[in-house]
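Not every chain of the complex is shown here; the ones you see sit where they belong.
Just so it is clear, A, B and C label the chains in written order, and each chain counts residues from 1 on its own.
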Amino acid sequence: MTTTVTDWRDHFIAIRSNKIFEMVVISIIIFSALLVGASTYNISPNWLGVMTVLDISVTIFFLIEISIRMAAERRFLNFFKSGWNIFDFLIVTASLIPIDESEMVLLARLLRIFRILRLISFIPELRILMNALATAIPRMGYVVLLMFIIFYIYAAVGSFLFESINSVLWGDLSISLLTLFRIATFEDWTDVMYETMEVYPFSWIYYLTFIFLTAFVFLNMMIGIVLDTMQSEHEKFNREEGIGEAGEVHWIKENSIQMNERMERMEAMLIQVTKQKKG
Amino acid sequence: MTTTVTDWRDHFIAIRSNKIFEMVVISIIIFSALLVGASTYNISPNWLGVMTVLDISVTIFFLIEISIRMAAERRFLNFFKSGWNIFDFLIVTASLIPIDESEMVLLARLLRIFRILRLISFIPELRILMNALATAIPRMGYVVLLMFIIFYIYAAVGSFLFESINSVLWGDLSISLLTLFRIATFEDWTDVMYETMEVYPFSWIYYLTFIFLTAFVFLNMMIGIVLDTMQSEHEKFNREEGIGEAGEVHWIKENSIQMNERMERMEAMLIQVTKQKKG
Amino acid sequence: MTTTVTDWRDHFIAIRSNKIFEMVVISIIIFSALLVGASTYNISPNWLGVMTVLDISVTIFFLIEISIRMAAERRFLNFFKSGWNIFDFLIVTASLIPIDESEMVLLARLLRIFRILRLISFIPELRILMNALATAIPRMGYVVLLMFIIFYIYAAVGSFLFESINSVLWGDLSISLLTLFRIATFEDWTDVMYETMEVYPFSWIYYLTFIFLTAFVFLNMMIGIVLDTMQSEHEKFNREEGIGEAGEVHWIKENSIQMNERMERMEAMLIQVTKQKKG
């Protein structure tokens, strides 16, 4: 009996690592994305039925595909050891929420959209890119915290001072934060400023310092990331080359000092030899 | 007979590589561009006739010029081996579409505009620049794909949720994509947001995450390109120098180790010689 | 008696350097920030009382905390030798302004907001970041001066020419400076331009040259900072390594020349020895 299971598993492994199978899955993912896109247009009732059938077919295909990949694992739980597998599993099972019940339709539809994200787990270049983006997040951490402190202080000040002028923009802290984000993107920020300048003529100081601070911190963050990335790239390059140029140069220098000493000794001995010859 | 043909060809080659001829062609290209520019202004009927004559002259000049360059080739088809020649040929022949038929006027006019692009094939610096830009495209490929996936998902979500609020902005997937591109350029994006926030008070999450994601991916793309370009510049520099500093340093280190061994042997022998002398 | 004082001081030092104590202070700072944030919302009178009590508690806690850190110093004035301590002291004492007097309420509230800045003096990473930002300011100095000269000239010209057209935007020098800052952020700058172009059709030259100049200077500033930072990073790296690669390579080259000379001498002597042997 176990041999039969192993046979089956070998079949599944063969299917999983098959290039054509991979291509089919990527095509179905793109087709599924187009299906979701098409459903945003006004569609005649005739086509609606076809699309529902197609949608169910896609869902079933994904179920079969993920089952094959699960069955191809030696132990069932190994499948969940890879983050991308868990990601795939969640997206596929989320699609199983029935589309019929009217109140769930919107949620089911939204979940179907995220099936396009499976492309990332199937195209290795995109996976590398995602990992690169993920490693960029921690080094931004404290700058984002500093940025948030600046936003928080300005939002509180804005809320205290300008609430009576325009409660739609400065009603409370969260609304003020949104208004400040808008100002940081330069979106109609002068309208906001001119309004408050009628009551507080010097409130332009508030806006200009805010813009300078956020632009300044942002600029430094960008440069910081560029430098950080360059340095890590450089180190990685050195590590890959197995050497590290600076270290090697240092080694050569140290070695030259020893060579000098040795050659001094050798020259002294040679002088001695030639002298004895003459003597 | 063939000698006469060769004679003629030599004449054409002489014309083609003549600096003055090149200058004349560039001047005519610029003049042709000015002619197209002038035709966008209101012109008195008197001048209209003059301009038509000038336009026909330019077209004829270009025909003669490209014929000379074709005739200067040993074999007629060699001319089409260069991408820039095909580019020139297409632009010149496209101008031959008759300007008289009223319905074709607009198309003929539009095609005339592209004659200014011939400047690129005539000025070597612009050609180098174009090649540099072209090489930058592939390394952007997957980032653009990732960007498109983000846009697609947000467009589908936006279309599902906000279509009932404002069908002009969120009517279907393509309209939503255009609206998102507008938001990515910060163009009146708060108006779009405030409208949907009246129905979904938490829809600011949709906009802020979208802006953060696109800005973040874009920032990383930019840094990626800078790093990529720098690394390739560095390698090119090394290749041009014929060396590669890091490699040379490594060679020197390896060689020093051999030198050490040899000198050790030599010292040993010298010690032996001096000992024997004394003995 | 002095021993008792020393005992107490040791206690305070122990508290100050206690990790848990630090965590408690950071939590209280964040809690105080949330308290300020909460006060921007409409709060029922019941909660208002609670919040006043909490606010007083926070103020008292900060007083005790800063007293402990003062008492932990050997000499009272040492406390003020650190810039961050002065910063902390000012923020804490500023909170002591009574909240009761109606006219002072706004000021007291504003000062309370700045208590969130104490986070910077408590989180080492943020302190490093602030120092990094501070070192970036001087190298921007002259570029900012140049930028200001450009703004000043354009503001004066704008004020002279366009005051009669729209005194709200070009009334005097300071208003013009604000309008130019708005144009530099691309915020509805075409509205400003189209208005003046009705009187001075060539005023687009004014706006386009201004945008080009500011963008150009800004771009160069950014690149300048990147280069400056990279160079200083590079030097720092070299200093940390205790070497400086370029210098070492130079040393090796000079040393090789000396080695060549010595080896020439040695070879000459060896030739002499071998000749004598044969003779």
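In this text, a residue touches a chain if its C-beta (ideal position, glycine included) is under 8 Å from a C-beta of that chain, and two chains touch if they have at least 3 such contacts.
Quick caveat: nothing in here was measured; it's all calculated off a predicted structure.
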Notebook entry, point to check: Looking at 3 placed copies, how big is the full complex in copies?
Noted result: 4
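Operating definition for what follows: only the chains that are shown with their structure count from here on.
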Note to self: Shared numbers divided by all numbers used: is that above or below half for chain A and chain C, i.e. same or different?
What the structure shows: different
Notebook entry, point to check: To lay chain A over its twin chain B by CA atoms, how big a turn is needed, in degrees to the nearest 5?
Noted result: 90
Next item on the list: Provide the C-alpha centroid distance between chain B and chain C, rounded to the nearest whole angstrom.
Entry: 39
Notebook entry, point to check: Between chain A and chain C, what is the gap in Å from one C-alpha centre to the other?
Noted result: 28
Margin query: Give me the residue numbers in chain B that touch at least two other chains, ranges are fine.
Written below: none
Check: If you look only at chain A, which of its residues touch chain B in the complex?
Finding: 33, 36-38, 40-42, 106, 109-110, 113-114, 116-117, 119-120, 123, 125-126, 129-130, 132-133, 136, 178, 181-182, 185-188, 222, 225-226, 229-230, 233, 241, 243, 245, 248-249, 251-252, 255-256, 258-259, 262-263, 265-266, 269-270, 272-273, 276
Check: Contact residues on chain A for chain C in the complex?
Finding: 142-143, 145-146, 149, 152-153, 155-157, 159-161, 163, 172-173, 176, 186, 188-190, 204, 208, 211, 216-217, 219-220, 223-224, 226-227, 230-231, 245-246, 249-250, 252-253, 256, 259-260, 263-264, 266-267, 270-271, 273-274, 277
